[in-house]
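Here is subunit A:
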Amino acid sequence: MRKNYERSLRALQDEVLVMGSMVEKSILRSMEALKNRDLELARQIIAEDSAINQKRFDIEEQCVELIATQQPMAGDLRVIIAILNMVVDLERIGDHAEGVAKIAIMIGDEPPIKPLIDLPRMAEKASQMLREALDAFMRRDVVLAKKICDDDEEVDNLYNQVFRELLLIMAENPRTIGRATRLIWVAHNLERSADRITNICERVVFIATGHMEDIGASKY
Partner candidate 1 sequence: MNIADLVNSNSAGLPASSTTPGGKLRLEGVNLYYGSFRAVKDISLDIATCSITAIIGPSGCGKSSMLRLFNRMNDLIPSARVEGLVEFDGVDIYQPGVDVVELRKRVGMVFQKPNPFPMSIYDNVAFGPRRHGIRNRRALDEIVEKSLGQAALWDEVKDKLDQSGLSISGGQQQRLCIARVLAVEPEVILMDEPCSALDPIATLKIEDLMRTLASTYTIVIVTHNMQQAARVSDMTAFLMVDEDRAGTLVEYGVTSEIFTNPKNQKTEDYITGRFG
Partner candidate 2 sequence: MAGSNIKSRYLTQKTAMVLLVTATLLVVVPIILIIIYMIANGYSALSWDFLTQPPAQAGKAGGILPAIIGTIYLMLGTIIFALPVGVTAGIYLSEYARNNWVTRLVNMAIINLAGVPSIVFGLFGLGVFVMTLNLGMSLIAASLTLAAQALAMTITTSREAITAVPKEYREGSLAIGVSRWQTIRYVVLPQASPGILTGAILAMSRAAGETAPIIVVGAAFLVGGLPGSPFDRFMALPYHLYTVSAHIPGMPADIKWGVALVLIAMVLFFNILVTLVRFKSRKR
């Protein structure tokens, strides 16, 4: 029964996965542009962000239309509401990746103050978390979703580490402050991205259980 409706629901969820993979690529490529000083790549990422934004609006419109025309209930309703929230988080992560690309352009070809090790690790971790979150969404896997939230701690730790290292560098050599600050911004963007991904995981749990829980509370 309701074949059209089922098809629309599935198509909607597929669209979310597509948007998710677009964002995941942005995270990795923006870090690549930063590492390799690839300004052309950076500009590309900034241009492609508008496609991500548009995707979000498209998905939101589809959600509204489904609600108005199909009166979804129970599990279906939770999925659609969750998707409405998830695409906002995804779009913000896309903006954070765009932010990293912008910083790459700002740095330009200034001499590096230290080799980039932890920052790419943060990007790797964030993109892995996003991949797994999308997987958990597809399979409604609550256990996986909760584990991803635990992984956020790793990103937070890396952030603190980067922050401390750069503080030291700035303290020793005031002429590095400009470049170091920009690198802190990059770390901040990645840390916020990971937080957003935990939001996405909370939505996945909501779909499966019907309850909104605050997972991975801050340790402060």
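In the analysis below, a contact is a pair of C-beta atoms (placed from the backbone, for glycine too) under 8 Å apart; a residue touches a chain by one contact, two chains touch by 3 or more; residues count from 1.
Candidates were picked such that all candidates are chains of the complex that A comes from, given by their letters.
Computed from a predicted structure; not experimentally measured.
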Among 1 or 2, which touches subunit A when you look at the whole complex? 1
What does subunit A use to touch candidate 1 in their complex? 1-2, 5, 71-78, 209-211
